[in-house]
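All protein chains of the complex are present and in place, except for one that has been dropped.
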Amino acid sequence: MKVKYYCKKFIAMLLTLLAVSFFVFAAFEIIPGDPATSILGTNATKESVQALREEMGLNAPFLSRYFSWVLSCCKGDFGISYSYHIPVREMIADKLPITLTMTVLAMLMTMIVSVLLGVFLAKHTRSVWDKCGYVVNQIAMAIPAFFLGILFTYLFGLILKWFTPGGYISYQKNFVGFLGYLIMPSIAIAIPKCAMSVKLLRSSILTEAGKDYVRTAYSRGNSTSQVLYRHVLKNAMIPVITFWGMALADMSAGSIVVEQVFNIPGLGRILLSSISNRDYPVVEAVIVLIAFLVVITNFLVDLLYRKMDHRMQDGEDLK
Amino acid sequence: MLLEIKQLTIEFHDHLVPETVVKNVTMSMEEGEIVGIVGESGSGKSMTALSVAGLLPRKDMKKKGEIWFEGQELLSLPRKELRLLQGDEIGMIFQEPMTALNPTMKIGKQVEESLYLHRDLSRTERRELALSWLEKVELNDSERVYESYPHELSGGMRQRVMIAAAMVAGPKLLIADEPTTALDVTVQAQIIQLLKKINEKNNTAILFISHDLSLVKDLCDRVYVMKDGEVVEHGKSEDVFYHPMEDYTKQLIAAIPVIDLEQD
Amino acid sequence: MKKYKNFNFIMGVILTGLVVLIAIIGCFYTPYDPDAMDAVAKNSGISMDHWMGCDNFGRDIFSRIMEGIRNTFLISLFTVAIGTIVGVLIGAVTGYFGGWLDEILMRINDALFAFPSVLLALVVISLLGTGMFRVTLALGIAFIPSFARIVRSEIKKQVTQDYVESAKLMGAGNFRIIFVHILPNILPVLLSSIMIGFNNAVLAEAGLSYLGIGVQPPDASLGRMLSEAQSFLFSMPWYALFPGTVIVIMVLGFALMAEGITQAQMK
Amino acid sequence: AGDKAEGTSYDSITIGIPQDLEDSLDPHIVSAAGTKEILFNIYEGLVKYDAQGNLNAAIAKDYVISEDGLVYTFTLRDGVKFHDGSTVTVEDVIYSINRCADTSNGDPLVPAFSNIASVEAPDASNVVITLNEPDSEFLAYMTTAIIPASNENPESVAIGTGPYKYVTRVPQESITLEAFDEYWGEPAHIQNVNLKICANPDSIVMELKGGSIDMYARITDSQAAELEGSNFNVLEGTMNLVQALYLNNDVAPFDDVRVRQALCYAINPQEIMDFVSGGQGTEIGSSMFPAFAKYYSEDLNHVYDQNIERAKELLAEAGYPDGFAFTITVPSNYQQHIWTAQVLVEELKQIGVEATIETVEWDSWLSDVYVDRNYTSTVVGVDAPQLTARALLERFTSDSDKNFVNFSSAAYDEAFANAIATTDDAEQTGYYEECLRILTDEAANVYIQDLPTFVAINDSIGGYEFYPIYVQDFASLYYIDATVEQ
Partner (left out) sequence: MEEILKVEKLNVSFAQSLKKNRKQVLTDVSLSMKKGEILGLAGESGSGKTTIAKAILGMIPIDQGTITCNARTPQMVFQDPYSSLNPAKTVSWILQEPLRMKTKETAAGRVEKVKSVLHQIGLEENLMNRKPSELSGGQRQRICIGTALMSEPELLIADEPVSALDVTIQAQVLQLLKSIHEKKQLAILFISHDLRTMYQFCDRIVILRNGQIVEEGKPSTLYASPKEEYTRLLLQSAGIR
């Protein structure tokens, strides 16, 4: 039953989001500091903190706070930021495009470059190209995006002056400039992932090339490239797509560090600052949003996967 | 003479010691003839067949001898020209129906691929031809099969799809490498029947490879017996079956379970 | 071991060995006290005395890298170890047995996966206090979900194979089937995840020092040095380059070793 | 921001700031120093500091203090406009002062306002404030911002009377200010001020050099060194705060005065300054920084000149001949404090004391250290919101809510009470000096320095002024070329 399958997926998704939000709530119960002290800063005294907590409704029991939050979320209301006094929804709507654009750029680069390179290397196995490619690939896989960011800043920013480090341009002001600025960070994120998918694709193509159906394809008079593009590539892409799904989820959740290096005010920055400001409504919304993105990505990959590989049985999980 | 293999020798070089898997094999086939190759596992049957179909791996191996097909020498033919023959003049059916089909490509596309590569036909013409071949191999639900993926078909159906795909461009020579081992007896019988029919109707020559002598006896006009890469015996299949000359052939025949219903 | 005689494995062992060797030497001997400050040598460049120059406190960068390797190495090693061991346990149990336990654990797992490791680290640290051990624990916990997920799906694939049934017929217990029969088969996948895990662990540790909850100063860690060096990128680029390169070598060593083992397995 | 690099537009400037204005835009509630220094440009009180530390009339054009020091009469300047266009009325003044004097939530927002007996407006241009007790420093608290009574959301809608008005903000990205056309005083030179949040302190030099910001007010000495030879001027001033190793006087071993003194003898502020601030800071010996020329005394700096032998002796007397171990909790968002702590750790090793650093987030610091006082020692800087000694010294009275070091000295409490009570300036100064001496003698904390601050500013911009309090004045900035053209 297709409908039943999607229902099941949907419920699982909701459960995941609930669990995530519960964890966030629980996390803030545990870590020291609270919004009241954060707001009062050095004016804080025990009494004033208590008074403010009372005013903000933080003294209500944990579960009742949690449930009322979940309820208002269901109505699409994520509350008001404690630090900025503006609706959390607006704040996120502002930041989401930044992180999303960066992720999508990085993902596009990863996909395009890795397919081109992967196919190229697979075509030229055991050539000098392949060997050089292998070495470069291994190294690229080992460089943390963080270090790459620093290297780029130094090389392209300070020495070659191709871009202004930290000179982030807001997308509302200048969209082209914005995209231009995001290119470097996107490359920094993309390179390790790209290297991994090149490797995966290359070996996957070679594995597929050894399969019987390839011989069948040759027996019909296909040339090597025809076999590669008409037959092998689609099959070889299946494991790569799974990897891409994970990579995408990884990127959207793990943009924090790269945003920090390149001074990009995206979701990661908001998350970080609101964690340290104990801005509960924002943290909760951002984390649930990221979880949502992760879950949605998984779901989309799942769909794509099914489309490509009809052997997939409903109800089976991939990854 | 449709096909002539002269002194074919195949050596593998991917191990320390070169391994000769086919030694001085000489065979010939007339147009419209069904010729069988039998022999135990690893005796070089598939290698011989693959070399005719031009599908031997190109690396790490040495080929000697000549293979003449319709006046062309296949072993020295450039890859480009060989491609023109593959699928068009020479069709091939493989041993494993499970893995020999592309799992992510619709059956229809796979069946008509030879047409796509060798004939200048419109999409609908290709489709018509493919459907008609699917029906000829007794896949009666041909429209559905055309739109299916391999995993949606049973083993027997897939093997028939393989035959349809090999035959669709009307090759002169069909190479069938153990096409029935993976199938159960009922389906096996049907496939043999089918091959016979194709041979009669289209006058397609069939090179039939099997380790089942009794099958070969029923189907083939002539038979070659291979052992350790060499042809040890050949002749009319009846002759070889009832009057084997070589010890090895005798062993092969003795291994066939005999059912003597009269005795009980 | 004789099976792993391939180039990758040997290179991996050499690189990792080099790094480990430096770390071990660093326990007993460093050219300078890594914490000792020297006003004269402040921000000094590469010289005979200081092979990699000095940082803004005049501390010898080479000595600090020796110390940093040790800390980073231990942190990432144990982080990955915790992630792997617990992840494999959870993934194996859920993948092998399935059922409602699987459902529940996987929902929790997915939730944890989306949960930023920074926040998780904050929680662990607030519960247990700071320190290298706790940081490692925090990161380790953050690493569990991805391992659990990979192992689970791999085990699910293996369970359909007849050899598992065959092992049951022989009378092998579930535990033995999971860990002796199935696990070696998912090793290649596991190894490559471990390698990716190493990369991420170094990164995560560096990320935590941004927040001041990683390795505590004055102790050195490669990630911390790298982030500190960012301020001096213009005047002393080598300050960033050295720890960064060491990280790459370390991760590369692991990656090559994993690759080598995988190749030997696949052969 | 990027288009500024061509040098064509003189009407805007981009200024980097280390963190967003995260707590509030409400001038009465706001506590983060980083926010206050920006809000200085938006809000004004009845009186206002200038760069020399003088209190000048602002919204009030004049004021009279009665002989007994109990009645303050402020005459409002005519036609002072709020940023929303409305005129400042006496009601707004009374509203603002009452808001800060409100005690319904415990302490009033401005502690000194607990002394206010009444606020009245006899007519439309005069406000009379009556105190319970005379307070010679009360005027300084009249810098408290005047906000319109009609503003219902002061925490998000900033309406003041200052030279710049708040336009818009993008969280964690930027804040835009615009010169206020109807400002009563000398208008700001530069029309638009973009405040850009540079969350990563490590990339500031790159941003400056890359031209994405024109000015950054709080760079470190090493960053200043990196800017040498670029098109940036680096101005040096002081941060006006008391950086010290604050000790929790309630926990062992710091409940023993000898131990605290030993620590004081062990450290060398000059060495710390050499490492942390390029040798540029100003040494301090008590809770007072040099901007308060009146109270700051160099003598106190020499009470504990580095003397390792003496330190060891004191430790031995206190029963720690082999030293001890303790933890320094440092807020992780202040790099200088972390650096200082690292040098301290090294210096304390000389007397056998093993200190370990524990960096915590600012928020954890606030709740654990500042509010709950659950710590052993910490390195931070304490500033003065008003230019009064009271602002710095009140926190060390034993019953103060803000006495996070748990300092307790009857003599101190008495001296402080005397200082507050007296109206005689010389007498008051004497009492405050006594307070400072007590803090030093009792070694309440290990005093280190008033940190230097380096302001990097594009060399096409002039007019930057250092204030003796923690503020940034954008109104005085101007483009040098622009003025020449005019």
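Brief remarks on what is shown
For reference, chains read A, B, C and D in written order, and residue numbers begin at 1 within each chain.
Please note the rule applied: a residue touches a chain if its C-beta (ideal position, glycine included) is under 8 Å from a C-beta of that chain, and two chains touch if they have at least 3 such contacts.
Just so it is clear, the structure is predicted and the values come from calculations on it, not from any experiment.
Of the listed residues B:Gln7, B:Ser76 or B:Gln251, the one in contact with the hidden chain in the full complex is B:Gln251. Considering the full assembly, C:Tyr163 is the residue among C:Phe7, C:Phe133, C:Tyr163 or C:Phe179 that touches the omitted chain.
Among B:Ala189, B:Val232 or B:Met245, only B:Ala189 touches the chain left out of the display. Contact between chain B and the absent chain runs through residues 40-42, 154-156, 181-190, 211-214, 218, 251-252, 255-259, 261, 263-264. Although one chain is not displayed, chain C still touches it through residues 160-163, 165-172, 181, 184-185, 187, 265.
Operating definition for what follows: only the chains that are shown with their structure count from here on.
Chain centres here are Cα averages; for chain A and chain C they lie 21 Å apart. Rounded to whole angstrom, the centroid-to-centroid distance between chain B and chain C, based on C-alpha atoms, equals 54 Å. Within chain D, the positions touching two or more other chains are listed as 200, 203, 206, 209, 333, 361, 364. Residues of chain A in contact with two or more other chains: 31-32, 153, 158, 260-261, 272, 276. For chain D in complex with chain C, the residues that touch the partner chain are 200-203, 205-206, 209, 220, 222-223, 225-226, 271, 274-275, 330-333, 338-339, 341-343, 345-346, 356-361, 364. The touching residues of chain B, when paired with chain A in their complex, are 53, 55, 79-80, 83-88, 90-92, 94, 96, 99-105, 113-114, 117-118, 149, 151-152, 162, 165-166.
Considering their complex, residues 12, 15-17, 19-20, 22-24, 27, 30-32, 138-139, 141-147, 150-151, 153-154, 158, 192, 196, 246, 249, 253, 256-257, 260-261, 271-272, 275-276, 283, 287, 290-291, 294-295, 317-319 of chain A touch chain C.
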